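Take a look at the structure set out below.
Of the protein chains in this complex, one is absent; all others appear in place.
Showing chain A:
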Amino acid sequence: MAAYLQWRRFVFFDKELVKEPQGNDGAAPGAAPASGTAASKFLCLPPGITVCDSGRGSLVFGDMEGQIWFLPRSLQLTGFQAYKLRVTHLYQLKQHNILASVGEDEEGINPLVCPQVKIWNLEKRDGGNPLCTRIFPAIPGTEPTVVSCLTVHENLNFMAIGFTDGSVTLNKGDITRDRHSKTQILHKGNYPVTGLAFRQAGKTTHLFVVTTENVQSYIVSGKDYPRVELDTHGCGLRCSALSDPSQDLQFIVAGDECVYLYQPDERGPCFAFEGHKLIAHWFRGYLVIVCRDRKVSPKSEFTSRDSQSSDKQILNIYDLCNKFIAYSAVFEDVVDVLAEWGSLYVLTRDGRVHALQEKDTQTKLEMLFKKNLFEMAINLAKSQHLDSDGLAQIFMQYGDHLYSKGNHDGAVQQYIRTIGKLEPSYVIRKFLDAQRIHNLTAYLQTLHRQSLANADHTTLLLNCYTKLKDSSKLEEFIKTKSESEVHFDVETAIKVLRQAGYYSHALYLAENHAHHEWYLKIQLEDIKNYQEALQYIGKLPFEQAESNMKRYGKILMHHIPEQTTQLLKGLCTDYRPSLEGRGDREAPGCRANSEEFIPIFANNPRELKAFLEHMSEVQPDSPQGIYDTLLELRLQNWAHEKDPQVKEKLHAEAISLLKSGRFCNVFDKALVLCQMHDFQDGVLYLYEQGKLFQQIMHYHMQHEQYRQVIAVCERHGEQEPSLWEQALSYFARKEEDCKEYVAAVLKHIENKNLMPPLLVVQTLAHNSTATLSVIRDYLVQKLQKQSQQIAQDELRVRRYREETTRIRQEIQELKASPKIFQKTKCSICNSALELPSVHFLCGHSFHQHCFESYSESDADCPTCLPENRKVMDMIRAQEQKRDLHDQFQHQLKCSNDSFSVIADYFGRGVFNKLTLLTDPPTARLTTSLEAGLQRDLLMHSRRGT
């Protein structure tokens, strides 16, 4: 089996004979003239072409006549006489407009003509011809030999010439000038040199030398030109080439057995292309090989035409990267193969030029698609640097193809490669079928890995996993991704997993991505693993722990009350997330408002109590709600407790709580609580605290605790005398016998004179049972006291009357009878009275000088003046005060004995002016007014007493 048959063949090149340009002038230039002109002839090169090369936009030929011809794109052939005899070698530099040639100028004395090297500068003209910048003999020594090959480095610093005697000369330095260049023999071998090539890699320049029997490389950029023997095979003339960077600039040697590629220091791959090679050429990533058509393949279309195939040659274009034959054709007598203007030109002996035009990538791909060679198309597209869109397109077509053939596994592989370009829904729809779920999974997985998945994809993938019951894959998907970044929407994933019942996975996700709400929701609502959930909460930072506790506290409390309480205690006092290794953190923990957690304990009074007690102990400044609730709890317990001993204890607890002074501000609340639970001591304590003595008394009254009533009265009677009164009326109203208490109350009332006797009697009169005996003592005493008082008052009245009479007499005397001044001593200096003296009616006499020095006014007796003035002031003050009604009102209100106040004012003449009004209507008005006032006063006085 011929080796090349192993590779697929394609026709990626269009073959065409190059035609003569239309007319010699005026025609549009073009390599391939319009095909419409049937008359146009094929381009025919001058005969006797010996060598050719290409570059700088022209094909260059040398012929037997010493002419060098240029064929530019316009196909206008031009030529000039370069040598007198013939041109043997040409080398057109690709980056410079420099042409190197070897040819013979004259027949020397030597039987062998001495070849001359000429360097032409094609840019400069010398009389119409290119300028020849340098001429030198090719053969360095005197020994006659024949030039076999020629190569020039593109940097113009190296030129190598190989000879048939096996030697190679290296011309170093600027090759365009004689001056700077130096020629030396690089290599001396036994076999004819057949190929030379410079290879530039970085700063190193290698020269490959191939002879008929071996291959070697030299490093020409260094000293001493170290040599590496690469192989012991060689090749014929023109059967070597240097590949481009796509093949790593390897040196290609096309031997008869196979084609070897060489690195400068070692042998590279080899390709077993059989056949006697004639030409090897590198063209844009293709290896072009022309070989003698020894074994004509029966398949070849050209065989039938000519059975004598001696001159038939096969041209194969290999794509070494993608391993196929891009073109294969049979030619007759190929002179050379040239690459220029982006095409390949095959020169045949008959002077014709065949152009091989490469098809464009799209055409090539279509050809491959037609043959369903997608893999190859992909490789081709890659090596042609097709953009990713184009590649994706191929992958998609490939995928479609495989899919239509039922190879779903393969198809999905291709679709996966389109990720990022092709709309995922296109693929997903194809595989959205229970049987294809594996493929779909694979696709979605990759989609996620490339972070191109959206929430729907995640859902779908997870659904796939769950449908497949592939929990290990699921786990892998979830766990491997989470380490670095997540390729999917975690929330969706959690939702899906949760729906599918993969709680543990959902949990894992939630935990790793700090979706605390989800974690707890799953843990509590689905798995019902309360312990775990609680622990998890304990690990959360404060805010989250708090909010979650509020949300889930009730459930947790319901199931694991103790631990929950423990956590809450922590949360409300000094919370620190329970993470390992963070315990030593000194930062003060946060604390939650414990009040907010109380509702959690709704069904767990015992825990609530523990919690509250803890709170109130640990944290004295807990919110009021804590104490309220605690009190309520204690009261509740107390109320429901049957065992007297325990009850006692609870009682003490409640009291101590009440006494802790926490309820000053919420007195009412505490009171209501105590009342609700019928907690007497508490209620009383609170009343006392609130100074609600009446309430205390009422309380006792309601409970008919007479002694207590009395006690309360005694205790608080000082602060609130009306207690007594109430006690009295209470006792009075009591039907049963309580004389004792009534007596006690009465006694007190009497002592303190709290009630007028009439009222006492009135009050007691309500009582149908109270007998006179109860009140007798009181009345007797009262009457006695009053009669004493009356007697006293009468006595006083008499005394005042007598005094008044006396004063009246005195006034009468002063008015009517003469006054005899018989004082002998001065009332001031107490010495004997001498004239001049001053006498007053009051009976005081003074020396005049004493009087003058003492007295303030002439009219007043200095001795009596202070006394008189006092009286005068009093009178004036009374008169003034009389009109200050506000003060009067005030006094009236404040006074215990309003009656005396009114009497006092009456005495001061408050009503004097009113009595002066004598007008009948006004008088009536005043009387009514007076009556109103009196009633008012009476009310005041009653209230006061």
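Rule of thumb we're sticking to: contacts are C-beta pairs under 8 Å (C-beta built on N, C-alpha and C of every residue); 3 or more make two chains touch, one makes a residue touch a chain; residues count from 1.
To be clear about the criterion, contacts and distances are computed from a predicted model.
Peer 1: Tell me the UniProt protein name of the chain this structure doesn't show, selecting from "Eukaryotic translation initiation factor 3 subunit K", "Undecaprenyl diphosphate synthase", "Early meiotic induction protein 1" or "Ras-related protein Rab-2B".
Peer 2: The correct option from "Eukaryotic translation initiation factor 3 subunit K", "Undecaprenyl diphosphate synthase", "Early meiotic induction protein 1" or "Ras-related protein Rab-2B" is "Ras-related protein Rab-2B", the UniProt name of the unshown chain.
Peer 1: Just one of A:120, A:273 or A:395 touches the chain that is missing; which is it?
Peer 2: Touches the omitted chain: A:273.
Peer 1: Of the listed residues A:137, A:222, A:342 or A:420, which contacts the missing chain in the full complex?
Peer 2: Residue touching the absent chain, from the options given: A:222.
Peer 1: Going by the touch rule given at the top, which residues of chain A touch the chain that is not shown?
Peer 2: Against the left-out chain, chain A lists 1, 3, 6-8, 202-204, 219, 221-224, 226, 257-259, 266-273, 323, 375, 410.
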